[in-house]
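Take this structure, written in structure tokens, and hold onto it; I'll ask about it next.
Of the protein chains in this complex, one is absent; all others appear in place.
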Amino acid sequence: MTAFWILGILLVASAVMTVTQKSPVYSVVGLLANFLALAVLFMTLDAEFLAIIQVVVYGGAILMLFVFVIALLSSGTGPFTEGPNRLPLARGPALAIVLIAFGALMYAVLRAPLAPGTIVPPSSTLGLAGQPDVFGSIGDFGTALFTTHLLPFEVTAFILMVAVIGVVLIAADAVPQRTHGHHPVRPKREREPIVKVR
Amino acid sequence: MSFDPSPYVALSAVIFFIGVLGVLLRRNPLIVLMSIELMFNAANLALVAFSRAWVNNAGHVFVFLVITVAAAEAAIGLAIVVAVFRRSVNVDVDEVASMRG
Partner (left out) sequence: MNALLISIWLLPLIGAILLWAFGPQLNRTAGVVGTFVVFFSFALTVALFDVARAPGGLHVTFGSWVPGFDFGLLLDPLALLWALVITGIGGLIHAYAVGYMWSDKAVARFFAYMNFFVFAMLTLVLSDNFVGLLVGWGLVGLASYFLISFWFYKPSAVAAGRKAFVINVFGDIGLMLAIFVLFAQLGSLGYAAVFSKVGQLSMPALLLVCVALFVACAAKSAQVPLHTWLPDAMEGPTPVSALIHAATMVTAGVYLIARCAPLFNASPQSQELVGIIGALTALTGAVLGLAQWDIKRVLAYSTMSQIGYMIMGVGVGAYEAGVLHFLTHAFFKAQLFLGAGLVIHALHDEQDIRKMGGLRRRMPFAFLAMLLGTLAIIGFPGLSGSFSKDAVIYGVLERGHPMLFGAGVLAAGLTAYYMFRMIFITFFGTYRGELDDAAVGVAERVSSPEPEDHAVHLPDWVMQAPVAVLMLGTVGAGWLAIGGTSSPWYRFFGDAFGTSVAAAEVPGFPEIASTLLVLVVVAAGFAVAYARYGSPNAMAHAVDQLRNESRTMPALLVHAFYVDDALDALFVRPARALGTFCARFVDPHVIDGGVKDLVWLASALGLVFRVLQNGLVRTYAFTLVAGAAAVLVYAAWMGSR
């Protein structure tokens, strides 16, 4: 229980840090803390494989993506600049709606029994990872993934392929033109404001 | 004693709505995407908690798929951000409003 509370506070704090920091790099750090805390929480919930996946994929891949894009979009060492706030009055209503939704969700969740009372949880299984009949172990997970849930697995692979193709198409620069000495090549870092269309 | 997932669900809701606030109120597109990742994480937490309560590893598989999709979505989202804001001065989602009407 104490683990839950400590990790819970960590999670919330890091989430708030992610959302409120001015500089995106600080937000990335907060997000990393969030991922790590969540991984530990997974561990306490007997989901060891998922904890590792969480750290590797989220923290190792996705966060890196974010860092690279921050680097790509930064100009020199200055902070990101932002235009004027077009929705200055959004704070109050946003907060209100979120609180209402949260209240509704909590009301629904906490009134109903969420799990049967008869299932006896297994004892702590740390150390027995790899056994296919231990809940949460990599063996158990692998068996499930490759037998019962094989189709979703294959579809997921497909999704990833589509994502890769999409990224290449969207983010790739146009093929640089050879100028044949007629006019100078435009520098890559040239900045122009986006034309505002009324 | 049986496992009661309600505190984990409550925690998941809190993180989820913090993520929602981030999406609604922040104007830097990167932070918006990070907030979306937060929301994914919250969902994953709830799933794992329930999976533990029902001792059913279908929840784990689901989380696996969610993580995968979240990764793909983050990749594509960041690619779009790069494509849109590559040549602009301000990195601000409010600037990308040409489809108004």
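Each chain gets a letter, A and B, in the order it is written, and its residues are counted from 1.
In this text, contacts are C-beta pairs under 8 Å (C-beta built on N, C-alpha and C of every residue); 3 or more make two chains touch, one makes a residue touch a chain.
For clarity, every value in this text was computed on a predicted model and none was experimentally measured.
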**Residue numbers in chain A that touch the chain omitted from display** = 86-87, 90, 93-94, 97-98, 100-101, 104-105, 107-108, 111-112
**Request:** Can you list, in ascending order, the chain B residues touching the missing chain?
**Result:** 20, 23-25, 27, 93-94, 96-101
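Keep in mind that, in the parts below, only the chains that are shown with their structure count from here on.
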**Request:** Give, as an integer number of Å, the spacing between the C-alpha centres of chain B and chain A.
**Result:** 6
**Fill in**
Per the touch rule above, chain B residues touching chain A in the complex are 2-11, 13-15, 17-22, 24-28, 30-31, 33-35, 37-38, 41, 44-45, 48-55, 57-58, 60-61, 63-65, 67-76, 78-83, 85-92, 94-98
**Complete:** In the complex, the residues of chain A that touch chain B are 4, 8, 11-12, 15-16, 18-19, 21, 24, 27-28, 31, 34-35, 38, 41-42, 45-47, 49-50, 53-54, 57-58, 61-62, 65-66, 69-70, 72-73, 80-87, 90-91, 94-95, 98, 101-102, 105-106, 109-110, 114-122, 135-136, 140-141, 144-145, 148-149, 152-153, 156, 159-160, 162-164, 166-167, 170-171, 173, 190-194, 196-197
